[in-house]
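This is the structure I want to talk about, given as structure tokens.
The other protein chains are all here in position, but one chain of the complex has been omitted.
By letter and in written order, the chains are A and B; residue numbering begins at 1 in each of them.
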Amino acid sequence: MNVFVLLKQVPDTETKIRIKGDGSGIESGDIKWVLNPYDEFAIEEGIKTKEKLKEGAVTVVGCGPDRVVDALRTAVAMGADNAIHIKAEDTLDTYLVGKALAAACKKENAELILSGKQAIDDDQAAVFGFVAEFLDVPSISVVVKIDIAADKKSLKAEREVEGGTKHIIESSLPAVIAVNKGINSPRYASLPGIMKAKKKEIKTYTLADLGLGSESARTKDSAYALPPERKAGIKIAGDAKAQAHELVRLLREEAKVI
Amino acid sequence: MVSFQLTEEQESLKEMVAKFVQNDMLPVAAKFDESGEFPFDVIKKAWELGLMNIAVPPKFGGLGLGVLDDVIINEEMGAGCLGITTSIAVNTLGLYPILLFGTDDQIKEFVTPFLEQPLLASFCLTEPGAGSDAGALSTAAKEDGNDYILNGSKMWITNAGHASLFTVFATVDKALKQKGIICLAVKADTPGIQLGKPENKLGQRASDTRAITFENVRVPKKNLIGKVGEGFKVALRTLDRTRTPIAAGAVGAARAAMMHSIRYAKERKQFNQPIANFQAIQFMLADMATKIEASRGLCYRAGSLLDAGFDEAANLASSHAKRFSADMAMEVATDAVQIFGGYGYTKEYPVEKIMRDVKLVQIYEGTSQIQRVVIARHLLKD
Partner (left out) sequence: MASETVLIGEVKDGHLKRVTFEILGEALRQGVEPTVVLLGQNLKEDLKAELGQHGASKVVFLEHEALASYSTEGFANALHAFLSPLNPSAVIAGATSQGKDYLPRLAAKLGVGFAADCTEFKIAPGAVSARRPVYAGKCSKQVNFLQGAAVFSIRPNVLAVSTVHAKTATIQKVAANPGTIRAKLVETKASAAKKVELTEADVIVSGGRSLKSADAFKILFEMADTIGAAVGASRAAVDAGYAPHDMQVGQTGKTVSPKLYIACGISGAIQHLAGMRTSKVIVAINKDPEAPIFSKADYGIVGDLFELVPLLTAELKALKAKS
């Protein structure tokens, strides 16, 4: 089975976010770039699938500038067999990234496409859906368990919905599955893996190679802003009944946490 | 001019070890410190990740990595728990004699099993009466046909309770002093080896440290590592390679102490402001940082020199690295406890453990005083 894993390189969660003077994005000078944590679960699931089926290969594919190669190598160090880098600027939107990844998957005949449930920088949980649509295959999101049928023509996935309920979805293959934390425990890159990954040849495509030279983004970002400063705390006055009522009102309408 | 940039693989290595420390070492460090239990599962995980035995050459199935890589690994692990780090790192100490002076057959026989399973080795040099003066050891190796018979006792041996292999330094003739010393690879299941109880230590309590008694232990002559009379050289050359990574462990521990202190200083308020606003605290933190930077620089330099083959320069550099890193780590950890005040003095906060752990670095692998002797000797020679 040709297992593909879509991955993204994102700023480390500890990154202090500073907004550029013109509001067009965040300052990238100090950023420590890492493999998107949710994608680690996808890579692990890909490797486990190959191990379970005792055949096939795991290919990781990532889109972005040259630094993305580091994330691809980390995936190879974990145990992925092949890596594809789609060279592109940082400013691609969901539509273009979806198009690019889908084109690479199609070119290389991906049969099972895995991805993390969302990227922790953009938090959209959308690219995998675009990829599935462009490949015209089914997609299942927020998956915590995957069982591939013996004939490898379909799979059953356990999906988390609201309220802790789980839906079991049966789907034909090929399909795109976005996995959630808890599906497995991602292995670390081992030191021998890191050494091997260093020598691995990474296939590179440009957008033009994938027939996307004339495509353009459908959205543009602007006006990045920091959230309002945390206000000083207030003490709620009144008798106990009034205090309780006011607190719940504030939590619902002002803080919006319930 | 030397570049202080790490390679991409070294950066990946650093990240991977940091992750291992975060997920597998830190959550259990306090537990092992309290109980003194042997952290076998953590060691096994380190082995699975390929972090042990990195110096074994590729022709024997190893990665053939160098001292600088070991330095990187040890700094990251030291920032987790020095006791567990020592348990993991001491394998290099036990195996280097064979890697440096053993024949290919000996390496195949004694070292390759360590690549196949998470086995442990112990380096047996120190004795109850021979610490800094290691050359005055008295464990005797008497020739008997095709074997040596070992008699004597060793002290402060790390991983003794769990090793499958002991690299033992003994003398064939005390009168010859250092020139009478030999190195023998001794399988742990050889009859006559008695292990002492684990020592109840101040710090690095996850590390298993014991006395070993050899009573008429029969070791085949083919287990002789290097030549007769070369044993002390074998020991010293081994220590030359492990001294710097050990120093790096102290750098990591100091770094952890500093990071804890920075966080606490920002949170703790006295006189209506975070104590981080007070110059007394700021100066302590600044000094911690400079000391750590300097020690790391010394470790990187010594590691790079060793890897480049400049042995003599490297050995001096490693003495500087060990002496400075150990002493500064003790200063940094003590200051960290001070910054935490009363809270730092309790086991509820992690800094008292770091202070207890780093004290040992000033003592083992050549005391800070012996390192000064070596450095002074070098400076004063004609």
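Note that in this section contacts are C-beta pairs under 8 Å (C-beta built on N, C-alpha and C of every residue); 3 or more make two chains touch, one makes a residue touch a chain.
Model, not experiment: these values are computed from the prediction.
Taking the complete complex into account, the chain left out of view touches A, B. Only one of B:Phe60, B:Phe278 or B:Tyr343 touches the absent chain when the whole complex is considered: B:Tyr343. Only one of the listed residues, A:Asp81, A:Glu108 or A:Asp122, touches the absent chain: A:Asp122.
Among A:Lys32, A:Lys52, A:Arg67 or A:His167, the one in contact with the hidden chain is A:His167. Contacts to the hidden chain, counted on chain B, fall at residues 267-268, 343, 348-349. Although one chain is not drawn, its touching partners on chain A can still be listed: residues 11, 13, 15, 17, 19, 26, 93-95, 98, 120-130, 132-134, 137-142, 156, 158, 161-172, 175, 216-227, 230-231, 233-236, 240-241, 243-245, 247-248, 250-252, 255-258.
Throughout what follows, only the chains that are shown with their structure count from here on.
Between chain A and chain B, the centres computed from C-alpha atoms are 40 Å apart.
Only residues 8-9, 12-13, 15-16, 19-20, 48-51, 54, 63, 65 of chain B touch chain A when the two sit together in their complex.
Across the complex, chain A meets chain B through its residues 34, 70, 73-74, 77, 188-195, 197-198.
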